[in-house]
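With one protein chain removed, the remaining protein chains of the complex are shown where they sit.
Which chain is which? They are A and B, in the order written, and residues in each are numbered from 1.
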Amino acid sequence: MRGERADVAEPIPETPLLVLKGVSKRFGGLRAVSDLDLTVGRGELRCLIGPNGAGKSTVFKLIVGFERPTTGAITFDGAEIDAWPTWRRARQGLSIKMQIPGVYPELTVEDNMRVAAQHHVRGEQMEEAIERLLARVGLSGTGHMLTKNLSHGEQQWLEIGMALSVNPKLLLLDEPTAGMGPGETEATGQLIASLNADGVTILVIEHDMALVRQIARTVTVLHLGRIFAEGTIAEIEVNPAVTDIYLGKT
Amino acid sequence: MRRGAALLRAENVAFVVFLAFMLVYPLTTDEFSILNTAYFMAITLMALSLAMIWGKAGILSFGQTAFFGIGGYLYGIYTLNVLGAGATWVGILVGVLAGALTAAVLGYFMFYGGVNDVFVGLTTLALTLVLQTFMAQTAGPEWTVGEARLNGYNGMYTPQISVGDIPLFGRPLYFLYLGILVGVYLLLRWLAGTRWGYGLLALQENRPRTETFGYNVRLMQVQVFALAGGVAALSGVLYASWGSYIDPSSMGLTAAITPVIYVAIGGRRSLTAAMISSMVLLKLSQSLASEAPQYALVIFGVLALLAVLFVPEGFVVAIFNALDRWIFRRPSAGERVAPSEVAADARRAG
Partner (left out) sequence: MDGVFNALYQFQVSFSLLLLSAIGLAVIFGMMGVINLAHGEFMMLGAYITTIAGTNGAPLALAMLLGALGVGLFGAVMEIVVVRRLYGRLLDTVAATWAVGLILSQGTLILTGPSMQGISSPFGSFSVGATSYSWYRVALGLVSVALLIGLYLLFMKTKYGLRARATIQNPSIARALGVDTPRMYTITFALGSALAGLAGGLFAPTATIVPFFGVNYIVEAFVTVIVGGANALVGTPIAAALLGAVNAALGTEFGLYIGRVGLLLTTIVIIRVLPDGISGLIDRWRMRPTDSRSGR
């Protein structure tokens, strides 16, 4: 096992893609995440829901490496990544779309894509790859625009395009439809589902239950930094305890 | 075809005109003006170094003069101690490496510590001022390194760049300096267009985000800081060799602010603008100095303030952008393009 762990370039198909084992994160006295076990299998589309302050965003920060866990271990694609800096995790196929659009407003759309894709796309294929991805997220023909001139929804899609350009093994989406109207939300949901159909493993934080219903097969409910419930969307929606925590009864 | 059209931009045309002028100029003027212009080129390298880190990587260093001074002094110390043919050329290398190494060490402490933005400016400015006060008190005879006497505020004598035993002078010196200036300029422009350069462009807007795209942000910051330190040191080397002399005031507060002023007035995002702006302002400052010495810096201060307040892209870049719009009929390289109708049209068409 130990020998295999060093050999991270070789995927190990039978292991799950992402494993969080006994992960806790404390900010001083505050336990943002507490003894969390979370496993995401290859090809899954998993939604992470929970009321405000449940620790969802902290979980994402721990996975990408913005924060280090106080205790516990994170394994990604068979490798223990706890000690890895963020950039190394990214190069191993971990990609994130952040909650506040993490695009570069002062760069053109094309340069945004280029920055994201550079480590994964050869120079001569770059322009074609950018065109293809922009078409996929519905932004064809905007390449020369300054990103700050895009609408909020367009920036969200651009960021999904950027997150995709790295051919991710795992795509983390933190509230991908925040600030979108119903039509845009619907389109985003279709995009996410089609990406997953193409084989991208996706972990989504989402508040919009309509979207969760649209895309998710498995839903994990986080509450007070712990896993509160896990199951299909149908199971979760009829679970009275889950409704209670959303209404603030627990 | 697309690439050829992309090259026809005001910035590139300006560079070609600048280069043509610099090539012809020494054939039209006297020895004094030739040497004088060589001095401008030496100092302009420092402006280029600042434009690289400030404009292309978002790191505002107030202490490029520290590396300038380190380069100049180390060049002097080496060439005074090692004689013989070719020693001055090795001396250039020694000065440049010393500057780059110092910048790398300082950069490691700053960027790996997580220090950024204004604190980088403060730390680098503190470095150059401390070096200045330190060098200023080396007047005594105990401050000698081998044959090299540091000589405090009186300044240190340094040998000139020589071929064989003959110091370079006049046009050969001019063309050497021009070659170095243009070479460094082209190198930096090439680097800015590489994968690494795009990463720098990205990290100046958002460091954590750029890290999530697989860029080793801190390492890249140290690298570009060291590169700029090396270029600033080269500037100091050429300055010391040009005048056979370097003194602590080259690392003082007034010296430290001048590259910032030149780059702010010209435009930090463009290496071409920074280079041309620095050459023109150096010439202007010299003309003013013969008429009214104190006023040059006040005027430059006012110009820089006006630039930051009203023309943040810089005066020279603003001219480039205007030319791009009116003559070359293309959207300017940066701001104020692409109204959203364009995108809407494009989407409808696509």
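What we mean here is this: a contact is a pair of C-beta atoms (placed from the backbone, for glycine too) under 8 Å apart; a residue touches a chain by one contact, two chains touch by 3 or more.
Remember, it's a predicted structure, so these values are computed and weren't measured experimentally.
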item: Among B:Ile34, B:Ala304 or B:Ala318, the residue in touch with the chain that has been omitted; value: B:Ala304
item: From B:Leu60, B:Met156 or B:Val316, residue that would touch the chain that is not displayed; value: B:Leu60
item: Selected from B:Val115, B:Val145 or B:Leu187 as touching the chain missing from the view; value: B:Val115
item: Interface with the unshown chain - residue positions in chain B; value: 54, 58, 60, 62, 106, 109-110, 112-115, 117-119, 121-123, 125-127, 129-130, 133-134, 136-137, 206-209, 252-254, 257, 260-261, 264, 294-295, 297-298, 300-302, 304-305, 308-309, 312
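The rule is simple: only the chains that are shown with their structure count from here on.
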item: Chain A and chain B, separation of their C-alpha mean positions in angstrom; value: 42
item: Sites on chain B touched by chain A in the complex; value: 195, 198-199, 201-202, 205-206, 208-217, 331, 334-335, 337-340, 342-343, 345-347, 349-350
item: Interfacial residue positions of chain A with respect to chain B in the complex; value: 64, 66, 85-88, 90-91, 95-96, 98, 102, 104-107, 111, 114-116, 118-119, 135, 138-142, 144-146, 149-151, 162, 166
